[in-house]
Each structure stands twice: as C-alpha cells, then as structure tokens.
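Of the protein chains in this complex, one is absent; all others appear in place.
To keep things simple, chains are lettered A, B and C as they appear, and every chain counts its residues starting from 1.
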Amino acid sequence: MSLRVGVIGTGMIGRDHIRRMRTVQAGVSVVAVADVDGELAARVAAGIGAVAHPDGRELIASPGVDAVVVCSWGGTHEEYVLAAIAAGKPVFCEKPLATSQQACLRIMAAEAGHGSRLVQVGYMRRYDAAYRALKQVLDSGVIGAPLMMHCAHRNAGVPDFYQPDNIITDTAVHEIDLVRWMFGSEIVRVRVLRPRASRNAGELPDPLLLVLELANEVLVDVELSVNVRYGYDIRGEILGEDGTVSLGDPGLVAVRRAGQVGGPVPADWRDRFGAAYDVELRDWAASAAGSGPPDGPGAWDGYAAAVVSEAAVRALRTGEPVTVTLVDRPKLYD
Amino acid sequence: MSLRVGVIGTGMIGRDHIRRMRTVQAGVSVVAVADVDGELAARVAAGIGAVAHPDGRELIASPGVDAVVVCSWGGTHEEYVLAAIAAGKPVFCEKPLATSQQACLRIMAAEAGHGSRLVQVGYMRRYDAAYRALKQVLDSGVIGAPLMMHCAHRNAGVPDFYQPDNIITDTAVHEIDLVRWMFGSEIVRVRVLRPRASRNAGELPDPLLLVLELANEVLVDVELSVNVRYGYDIRGEILGEDGTVSLGDPGLVAVRRAGQVGGPVPADWRDRFGAAYDVELRDWAASAAGSGPPDGPGAWDGYAAAVVSEAAVRALRTGEPVTVTLVDRPKLYD
Amino acid sequence: MSLRVGVIGTGMIGRDHIRRMRTVQAGVSVVAVADVDGELAARVAAGIGAVAHPDGRELIASPGVDAVVVCSWGGTHEEYVLAAIAAGKPVFCEKPLATSQQACLRIMAAEAGHGSRLVQVGYMRRYDAAYRALKQVLDSGVIGAPLMMHCAHRNAGVPDFYQPDNIITDTAVHEIDLVRWMFGSEIVRVRVLRPRASRNAGELPDPLLLVLELANEVLVDVELSVNVRYGYDIRGEILGEDGTVSLGDPGLVAVRRAGQVGGPVPADWRDRFGAAYDVELRDWAASAAGSGPPDGPGAWDGYAAAVVSEAAVRALRTGEPVTVTLVDRPKLYD
Partner (left out) sequence: MSLRVGVIGTGMIGRDHIRRMRTVQAGVSVVAVADVDGELAARVAAGIGAVAHPDGRELIASPGVDAVVVCSWGGTHEEYVLAAIAAGKPVFCEKPLATSQQACLRIMAAEAGHGSRLVQVGYMRRYDAAYRALKQVLDSGVIGAPLMMHCAHRNAGVPDFYQPDNIITDTAVHEIDLVRWMFGSEIVRVRVLRPRASRNAGELPDPLLLVLELANEVLVDVELSVNVRYGYDIRGEILGEDGTVSLGDPGLVAVRRAGQVGGPVPADWRDRFGAAYDVELRDWAASAAGSGPPDGPGAWDGYAAAVVSEAAVRALRTGEPVTVTLVDRPKLYD
C-alpha cells in the first residue's frame, strides 16, 4: 500500500535520500536502485532489501516501481526524467533539471504531451522553515511591497572539481530558484561583479557579487563565497516599503567562555538544510502517492533556473550585464 | 514487517502521536486504538484503517499489537503499563508514569520480574535539539563542572482544570526530569517560593520559584509561570566553573517594522517541542522494533519524577524545604 | 564659575573620577585632593594643578572647595560625609555610604539637622542606559505589574582581600540598591543558598544564590559568581504579569570565524558601566552646582543597602532566611 520508489544514483545524495525515506517518512518503500557503479548499487540494494537494476531506464520501466528519484550525475538527468514521463511515473529530480535550457524545453514538451505535471526538481530551500517564515511575513503585507533582497551564500569550501562556472550553476542556482519563488516574478537581467579574490580560492573567481533584476523590478544582490573556511552561512534580508524581514541566526545554544559569547555556525548544507530535505521529499512522496501533481518546483522552474544560470555564466565571463529571455510559460505551469 | 502499534487514549496527544507515526516515521503501523470514549475511538480507527478495541487491556492483549502507546488520563497509566509488562510488550507511556510513587514502585517491580526494561516515559525534552546541544557543551567540559542552572517555564495560559498542584505535577515535572538527566544526579531537596500572584492567575499561586538541590550540589532555580499571556517560553542557562551555556533564542526570522525589531515567540508547546516529539517517538519505535530496551527515560525516571513532584507539592503547601528520599536504584536501571 | 571639587582618596576609583571630571564633564574643576598616602596625593595634585591637602577634613574645610567626592576606604566614609554635611557642602560618596547601619543613621540624622539633602551615594547602575531602559519599559506598564526578577552578577575574578562577606557587601550590594530603585519598594527578607563551590573560588563560598523578597511581594533571585573567569557579565530579566523585559546583549560587533559566531563579553565593570559612571558624576555635579538636592541615591538608600547587606551576611552565615527591619523613612527622603 506504500509508494514503491526507485532511486537512480546511489552516491552521497542518493544514499541520503534513501536513509530519509527509510526513517523520517511514512508510506514509502525504496524497492529498487540503480547506479553507473553496479557494485555500489548492489551493495546498497542488499543493505535495504531492494532490487539493483543494471541501469536507470530498466528501473524506471519496472512495474514494481511507482515513482522515481533521480540523484545521478547532472548530465544524465534529461534521459531519466524523459523516460519517467514516458512511463507516466512521478519523478523527483535533484537539481539541475538538465544541463541546458534546450534539454529543459524537451522535458517540458514531454510533460505537455503527457498532459499533466510529473516532475519535481530538488530545490529544497522552498521547504526550509526559515525561508517559509520569510515568505509568510512578506506575503502578509506587513513590510509592504518588496523592493530589494540581500543574500549571502557562503561555503566553507568546495570540491576539487569546482570550476568558475560551478559557482553559478551549483551554488548561485539555489538563490536563482529561491528569489523566483519568493517574489513570484521572473529574473530578467543578471550582472556579476568581481571583488578581489580570496587567497583561499585557488584559481576560482571567489567571492562574486551576483545582481539579479526581476520583472517586478525587485533588485537582488547575492554574495557568493565558496571558500570562507568558517562554516556554511546562508543569509537573506528582504527590504519592503515599510520594513524588512531577515533570516534569523538560529543558534541552538549560546556559550559564554574565555571572554567570548557565541555559538556554532552550521558546518555544511546538511547541517543547515537537513530538515528542509526531509520535508521536501515527504511532500513529494505524498503527491506521488496521491493523484495530483507535485506542489514543489517543477519543470518550468528547472527551465528558468537553467536559462538564468546560462546568462549568469555569460555575465561572469564577460563582465557585462546579460538579459534573460524565457519562452512563454506553458499553461501547464500556471 | 513494520512495528504494529496500539494507541490507548485518542484525545489530543494520542491523535497527535498517531499523526506522527503515520507521517514522519517509517516502519510503524498504527493498527489498534482504544479510548474511554468508544465512539471517538471508533471514529479515529475508521479514519486510519485500524481496529477499535472496547478497552485498553483488550488492545494490549491483542496478538496483532506489537507495542503500546499510552496516552490516556494519568490515573489509568499504572494499569495499562502493568498490563503491557505482563504481556511482555514494549510500552511508551505519556508522563506521568503513574500518579503516585507507590504505583511507580509497582511498575518497577513488575519490570524487574520481567527481567528487562519495557517502559519508556514521555519526557520529550531529552530529545529536543537545543537541550541536547546544551548537554553536549556541558559534557564536553568546556565550561567546567556545573554549579547552577537557571530555568524558566512559561505558559501563555493553562486549562481550566488546573489546580495549584498541577503547576508542579504537569508543568515543573518537565524540569524535574530534565535536570536529573542533564546532570546525571538525583534531586535531594526542594523548596518552593511564592512571589506576588499575577492578576492573570485566578486562584492559582502563579508564578512560583522552585529551587532544586541535587546530590552533586548543583542548585537549580525554576521560574514557573503558567499565565504569562505572551507565549510559550522555555529558558535555561547552566553556570559552570569556567563559563556558561544557555538555550538560544531560536527565532527563524527577524522583522523590522514600526520602530521595532523582533520576531515571534512560540505559541505553545507543540510549536516549541514538536520536533522533539517526532524524534522521541521515532527513537522509541526503533528500540521497540529491535530487541533492546529503550534508550529514553524509563520507569526509574518516572518514579524519581513522582517522588520529587510529591515533595515539591508538599513544599508548595507548607512553604518549607522538603527532603527527597528515593529507594535504592535497582540494577536494571544502571 | 565652574564647580570646584575636592577629591578624597586618589586610588584607582578616585583617579578615575578625576579623569572623568577633566574630560567628559563640563563646568567642573578638580581643585583639591587628599589621600592617606600623602605622596600619592601630591603626585596626583601636581599632575592636574590642584592643591594636595594633608587630610580629608582639611580639604572639606577649605573655602576653595565647593563640593566633595569621597573615594577613600569605606571605613572612613562616615567621617568625611559627616564633615561635608557639617560644612554644608554637597558630597558624592562612593559606596558604601558607611560600614554599619548605625553609621548610616548618624549621617541621616546630620542631614536632617542640616535640613536638606547633601549626600549622593555612588550606585551607578541607576545611571546605566540599559537599566534605565528596563525601568522605562516596566514603568510604561506594557508588561503589567512586576512579579519576579532574575539577576546574575558575575565577575571574572576578585581581589585577594575578598572574604565571604564581600560577596554580599561589595558585589551583591549593587543589586540590593538596584531592585529597591527599580521596584520602588523595600527589601523585607533575604535568603542565601549555597550551591557547590567553584574550584576557581579558593576558600570563598562562590557562587551563591541570593533571594530577596520585597514589600510589594516581588521576588528577586540573584546569582552571585565572582570567579567565572570568562568576563564580567550582568544579567537581568523582570517578569511582569503580561510579559517580560530583560537586559539586551550589547555586542558592538559579531565575528564569524573558525566555526563560531560571537563577540566579546565585557572584561570588567569599567568596560560595562564606564558610561554609567560618566552620567552619574555629571548628574551629581549639575545638582551640586545648582541649588537643589541630588537626584541620585541618597543617605536613605545608603542606609537601606547597609541594613539589607547586614541581613544577607547573616543569612549567608546561618543558612536561614533573615527579616529586614528599617527605621521609618524620614520625610526628607520622600
């Protein structure tokens, strides 16, 4: 009676989602896994009493799988999402939806062909309690219409594979989705400004200041720092006409010791957004087990993020403002 | 394959635990319910596809029930817990374990007869992330040995049935369990001081200052205020030899508006401790589904809380310090 | 045209007040000094172009001195304050007013004989911006009538001369004066509870919990810790019927670094209350230069603090609650 889920990609994030579905989520069974590393898939499957499929497409096709979670390498997302849509199965795809806007358009076309939404993209910040409280205050009208937002996205460090573009496509993409959702308006123009680079940044242009202009004229600045060493730190403040609302400093405890009062900064994104991932996947599974489309970010959001990311990468490379142009939004995503 | 749980008592807290086991918890099925109000039990059972038993003892005896959650009125706890022990089934009992220390001793005797621990008592603060962080800092030694703790326990208001004793037995009992756990030491003496009563307090002696002395000489003061109107507010600071650690102010957001900067105070205990209840019940079910005894507070903790509560009620009535005397702790609870 | 002040006692606090009057205060000249250490007095006098008197009484008698600041050892306060009253000169006396309640009564009698108030006692907390804001919120009525107050008074360490009584007479005396002022009510009963002593405390009974009952039934608890090592930390929260008000955490800056976010704790009382001393002395000098009595704490407050301190010392020694009995307040102090 529970939702039978297959997970494609059993790397760190895939295994984390499996753990999640097996502990903090009712009504879900992980029945199948697949990974490009067949031995890893087999090991993971054995550990949880699931079937290991030789590849993701076979997993998707399996009649024992009701819904699919895609956690494989970004370059493979398009293929698996299209296969899930073709099979008429709900699919949760970790970000990015696909690695180009053209691929995203193909996914949207497939979903249109299917006639209803089947895809959710893994932008978990929409499920974070603090961002939700921020949006609730904004939507309540007590601070008036929004005018600006100041964000900072700081990582203690990044993996060795990071190239300059990753600061946009892997890091900034969270704020790109976030502000579209927060303000209900599309991004129309992006700029990237380059301060002095940190000695901790190696060859990366780090930090950066990303500036986003929205269709409703809200202006958003985002500090992107991916080697701050001191921890994982996410900030945001919205300026409204009559007031502001900002993310709190949610320290569980304060320690007074040796001349200082303070507390720990989150170590990494798991530490900061663990609960948001729990809520996100629970929410998705509930919609997948029911009859309706997912409430979360869908293919249109994945497409918009891809287009803005491409523009921001161009802005980073050229130093010039870049205008963002989206196709008309299909009715399916209203 | 999942743990089949029966819930006795389908009032507010019982239904909340049922919701919890059906949403944020894997591996658990609520298969049976019972309530003194048979119609209510039937309605709840129908809503979740469970069996409604005419009484709790039958539910406990049912071969389809692996483990029992007791959420009925406190006066019935002893009976159901003893029945569960007799049936050899794990039982999670909302606080209090029983309404007298004698009843608690009978439960401990039954558990001793069974030969292993089957009982967990619902002191959820031990599962709260902030209290756990507090304990982690304390145990790490960075603030030195503990000397004092200052607590405040504030309710916006209390139910009409509240009598003076309830301020001890229903409210303060959380701090009574908490400090025993936090400091790993028993309470040996209690005092209750009475300030001026609030005009919001009706006939109740509210607020109170409860002072607890522990065997390790740590001194704890607890402000008990049950009609503060402004919200639900739980505070705690531990003074160590070299520093202090205190509960943070977990504001998700800060709003600046109309001359003020601030944020919401939790409205009630669900708001403040909802996540702690989730972790608590998940942890209990994991132990119940496995072979081992529960990690959480057990019958000994329920007994100690009962003895201290009785002493504090006496201290409230007489205005005098009251010494706490416990039986020797049985080996089962080491 | 400026107020000509003589300072008796040129130790640390005396020199600090001299510096204050010569930098952050208009309309005041320090024209004379005296100290039991004549060479020190001469040196200080030479540095500021003042006259060094061989003893305090001569300084007070000098026609070139309009007003007197007494910063000498506590045992000498009575003599100098009485001399100043006899000379009809305004006198600012560092706390304590005198070292016994009998001495304080003699000062009050002298002031009554003079017919108007000439004495201000150096309880500087009444001039601290944060405590004033606390009182302003309380007096505004927004939190309702006061019921309790929780205080902590923590010193990083204390001088070698500290004896157990000093924890009351030098440390707690600040809260004793503070709560009388804050609540406009006399203290009627005191208790001292002794937790486990800190290993940093040597022979001192440190920390202590001082409990004060006021005539208006407000109950105040004060943690007294004089060897906390980590800094100088003063806390206070007032519980009212409808809300609370507490001292803020006046961190000028927050540093995020090495996994932590936080800021410095004040190092000592100069760091925390420096501005309060400035305002206090400025306020006193303005009243001394004018025709009216001082606005600040007077001889009655010094007397009440002495009586309560004596009671608290007894409570510390005996472990029993001690009732406080004051003489009727003379009309002069209404």
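Here is the rule we go by: a contact is a pair of C-beta atoms (placed from the backbone, for glycine too) under 8 Å apart; a residue touches a chain by one contact, two chains touch by 3 or more.
Nothing here was measured: the structure is a model prediction, and the numbers come from that model.
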Contact residue for the chain not shown (choose from A:D66, A:E223 or A:D301): A:E223
Options B:Q260, B:S291 or B:T325, residue touching the unrepresented chain: B:Q260
Of C:A86, C:V158, C:V188 or C:V255, the residue in touch with the unshown chain: C:V255
Selected from A:A86, A:L209 or A:A275 as touching the chain missing from the view: A:L209
Missing-chain contacts mapped onto chain C: 21-28, 129-130, 133-134, 137, 142-143, 242-258, 263, 275, 278, 282
Positions on chain B where the hidden chain makes contact: 229-231, 233, 249, 251, 254, 256-265, 267
Residues of chain A in contact with the chain not shown: 144-145, 147-148, 150, 152, 193-200, 207, 209, 211, 216-219, 221, 223, 225, 228-230, 233, 239, 241-244
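What we mean here is this: only the chains that are shown with their structure count from here on.
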Cα-centroid distance, chain B relative to chain C, in whole angstrom: 44
Chain A-chain B separation of Cα centroids, rounded to whole Å: 38
Multi-partner residues of chain B (at least 2 other chains): 242-244
